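Only one protein chain is missing from this complex, and each of the others stays in its spot.
For reference, chains read A, B and C in written order, and residue numbers begin at 1 within each chain.
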Amino acid sequence: MTRPRFQYRPPNFDAPPLSGAPEARFVPAPADGVLPDGFFSTTNLPTYVKVGGAWRRPRLPRMDCVIVRAPQGDFVVAEPRKVSRGTPVAVASTEDGSEGVYVHAEGFLGGRRSANEFGFMQTEVSRERPVDYGVLAQLLGEEKQRRGRILWVVGPALVHARAREDMIWFIESGYVGVLLGGNAVGVHDLEAAMFGTTLGMSSTGEGVEGGHGLHMRALNAIRRAGSIAAAVRSGLVTGGIMHALVTHTVPFVLAGSIRDDGPLPEVITDTLAAQDAMRLHTTQATFAVFVATALHGIAVGNMLPAFVDAPAPDDVRPLTTICVDQTEFVVNKLRDRGTHQAYGVVTNAQDFMHVLRFYVERWEQAQTPASLPR
Amino acid sequence: MTRPRFQYRPPNFDAPPLSGAPEARFVPAPADGVLPDGFFSTTNLPTYVKVGGAWRRPRLPRMDCVIVRAPQGDFVVAEPRKVSRGTPVAVASTEDGSEGVYVHAEGFLGGRRSANEFGFMQTEVSRERPVDYGVLAQLLGEEKQRRGRILWVVGPALVHARAREDMIWFIESGYVGVLLGGNAVGVHDLEAAMFGTTLGMSSTGEGVEGGHGLHMRALNAIRRAGSIAAAVRSGLVTGGIMHALVTHTVPFVLAGSIRDDGPLPEVITDTLAAQDAMRLHTTQATFAVFVATALHGIAVGNMLPAFVDAPAPDDVRPLTTICVDQTEFVVNKLRDRGTHQAYGVVTNAQDFMHVLRFYVERWEQAQTPASLPR
Amino acid sequence: MTRPRFQYRPPNFDAPPLSGAPEARFVPAPADGVLPDGFFSTTNLPTYVKVGGAWRRPRLPRMDCVIVRAPQGDFVVAEPRKVSRGTPVAVASTEDGSEGVYVHAEGFLGGRRSANEFGFMQTEVSRERPVDYGVLAQLLGEEKQRRGRILWVVGPALVHARAREDMIWFIESGYVGVLLGGNAVGVHDLEAAMFGTTLGMSSTGEGVEGGHGLHMRALNAIRRAGSIAAAVRSGLVTGGIMHALVTHTVPFVLAGSIRDDGPLPEVITDTLAAQDAMRLHTTQATFAVFVATALHGIAVGNMLPAFVDAPAPDDVRPLTTICVDQTEFVVNKLRDRGTHQAYGVVTNAQDFMHVLRFYVERWEQAQTPASLPR
Partner (left out) sequence: MTRPRFQYRPPNFDAPPLSGAPEARFVPAPADGVLPDGFFSTTNLPTYVKVGGAWRRPRLPRMDCVIVRAPQGDFVVAEPRKVSRGTPVAVASTEDGSEGVYVHAEGFLGGRRSANEFGFMQTEVSRERPVDYGVLAQLLGEEKQRRGRILWVVGPALVHARAREDMIWFIESGYVGVLLGGNAVGVHDLEAAMFGTTLGMSSTGEGVEGGHGLHMRALNAIRRAGSIAAAVRSGLVTGGIMHALVTHTVPFVLAGSIRDDGPLPEVITDTLAAQDAMRLHTTQATFAVFVATALHGIAVGNMLPAFVDAPAPDDVRPLTTICVDQTEFVVNKLRDRGTHQAYGVVTNAQDFMHVLRFYVERWEQAQTPASLPR
């Protein structure tokens, strides 16, 4: 398969209708966390505001937010709750530039747009559609080569299923720039590290004696140690996903939910603080993999821009996302928030991780000679 | 259908082996939020600890917690994170009383246990199994008659689908003692109340112009008003689920999640504070209905005891739960946490609410003459 | 909701490019059931062949078939297996008329095509999208008023679930022109009629003593009677769906499958003979309802044209289809084969039937005064 290459083409601001567009209008927020009437609600696509005769692209793009003029004079996409009283907020009811705000929906299809490409985008996610793991492996491998920041969002099913070893391999092999998940991912991984079970089931899916309370005992041991990192350093935890993250200094965010037992010490229990911690990473991500999580997947999907931002327009590129879940329903939810290069895989987390690793290993072997310096 | 009646029969503490059981052992917590080794991890079933020669049932039962001796001398089931240094915590590795802690798993089957009853419990949830709405309506109706506290846990699909009118009817008709949900339930209901859409779709499922940002505008309007309650009082919001809750003074808890936009002013963004607020209600609930929510449903399911607690053992009864979702997977997850009287319904939230209301209305009509005093 | 009205507009054959199109080419079939190279494979949309300078629309349209010139000189869409040696078969590799064959994909959008309408068509099926039962009821009601032929395709889940009474009501009320299903639909309905169970479960979902073999006993009783119709006439079967069909002389086809026990005497065990029997009805259908069946639903979906055929082009209209299943996956499969007016409903068969009946009854009540002759 030759993958479609989407070169970003900035809009032609010198031709009508954009050449004649008015300046964007900014109105001060009437109160902390309250927006002016008619605020412009952002999308995850490249967006421009006309200010001082020039079209400028606000930093830190994401959807369902607003464009504010920061004190330093630059333009930033901000969550409404973070807007202070008096901050100038862009106001517009259209996206076509006629009010000075332009959303560039077509930017990645440029002059090469064709019915076939369009068809490619539209292809429906289905369990009956073949997945080309070779392409996924190549995309992931190339992203590592160009030193991109690969963001993983994972749910606890990845830990329950026998995908822990494969996740560890991806961490150790440099394919994980940051891992986002919840308390359960940590708890089940640490239960597995300490007791060999997850939710009281052995790795072969059988229940063990007293298994019901083992995740509570794992939680207690980590809380006693003070933190996951401390438990790793002290030798209490000697393997697993969290161990690999700590020992390879890969950052992670564990966001709290009302479903949590414990929680683990590193869990950020305030959901707004957790969103802030996650967004520090989503704004730097260049690639994203979502596995078996609706809650965290949708939360991150709402934050991710559809593209990798860059100072030079020519360096702007689609932010590839791979969305994996057992059902078309969740995969579509994630993919709908995605980029022009979003891949949906309807399968089991365990098998996905296993097959993807196999293909990435094979891709690496094929690369080695060519990549070697002479 | 004649429903099985489960009369609770307390254990026979005067006969072996319980008559010869030792006292329960309590060990002080070594630090705030840290448990002693060997702590007893609770279930949602009736549980007894032997103290001073007597078997006592700790208050506020729920699963995945611990039994502590409170300063006043009584026994309470507490979340590990709420245990202070020095608090005595029950320690046991068995549930059969041989260490002074007894979990009464069979209590609701008593002497009338039969293969048929067991079969009833085990019946697998399936989209192909008929649902007897007549029984569900009768259970709900009787619970209202005995002035029970009916707890509803609902997901946003209930609002997207055309089930708002039916939910309002249940609130107005006295079938809702408390409503637990998340920010999205409130946002979509308020968007519908203000703009006639949810997520930008009209009630017939069609997209409307500018619909994409309407939930942001609804959020902003409520934030400007200061609270949902204020928006109702000021006449900004004149209908819908939140309006019905406020005007009928039905309490509600909106728990925060990382997926939230806004959030609404009433949302409790800290997940531990939200758990505390929810548990104030789960400990008083006598009946529970879960509709179309995995996150909130599982969170509440973890908190709910399998039975309605009561001072007199004869008044202890199963806590009926009705679990509704589109997939067997989620219904089973919720039902597995349930009571001896858990009903699973695999269907769409819209249709469930509609048919249930129809049957409850019919049940009410059938009751009226009989219930009238002469 | 104001429903979109799709008026069919025939193509303009007098303008280029169609005005300059060549005659369609026909090549004789080389052997019985074998097609000439390059045969034109049909779709379910209005299709025209140019013959003798005129554009003619072949009769009995359906997809995945071929256009043949019948001995009488007219043009018919035929299954390849039914083409005899020597029969002239249309040959073309394009659908735009440039080889004399024209597929009129746009015919129902005519001059009123707009982005919004297109969006309406595209709206994705989802459990989270509201279903406007009022519109479905109106469509069904109007179809009965205009004496259309409403085709139902139902799976056994409709019988297991408590939807039998509602199905019977639709039959007795004149909303069923023909019913297509399989052996299981008949067996479970007759088991219910004779023993009050389906697959050994009572109508409340409980297993009954000896229930496992009851469907075998029902089968045997009918086989002994000679036919379902005979069993109804003899008084062996006094209620249920099959009873309603027989007593109201509504035709039905029970098509055989390898999963069948028995089978019932009326079941057509040869799948090609069953297809022929089904197609006799699909070619006359003016409306279709699919409930809870992937096998029969897809089989019928493959046969149904996207439109109601009529001699006068102005009478051609979309063939409304309603597709109901528990999963988006099956609903999409059915809907993809559908017409411009295909409604997907992701829900449980029991609840669908119940709510639809409720709305149809309400629609009827609203109609009565207006429809009454003065």
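By definition in this document, contacts are C-beta pairs under 8 Å (C-beta built on N, C-alpha and C of every residue); 3 or more make two chains touch, one makes a residue touch a chain.
These figures come from a predicted structure and were not determined experimentally.
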From C:27, C:51 or C:294, residue that would touch the chain that is not displayed: C:294
Omitted-chain contact residue, chosen from A:29, A:289, A:303 or A:346: A:346
Touch with the omitted chain, as defined above, among C:30, C:86 or C:251: C:30
Touch with the omitted chain, as defined above, among A:104, A:144 or A:160: A:160
Sites on chain B contacted by the missing partner chain, in the whole complex: 124, 126-127, 328-329, 332
Missing-chain contacts mapped onto chain C: 30-31, 33-35, 39, 41, 43, 64, 80-81, 93, 210, 212-213, 216-217, 219-220, 223-224, 255-263, 269-272, 274-275, 278, 294-296, 298-299, 302, 327
Residues belonging to chain A that touch the chain removed from view: 1, 119-120, 123, 127-132, 135, 156-157, 160-162, 201, 203-207, 326, 345-352, 354-355, 358
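In this section, only the chains that are shown with their structure count from here on.
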Magnitude of the superposing rotation for chain B and chain C (Cα, nearest 5°): 180
Chain centre separation in whole Å, for chain B relative to chain A (CA means): 33
Chain A and chain C: spacing of chain centres that average the CA atoms, whole Å: 44
Interface hub residues of chain C, defined as touching at least two other chains: 127
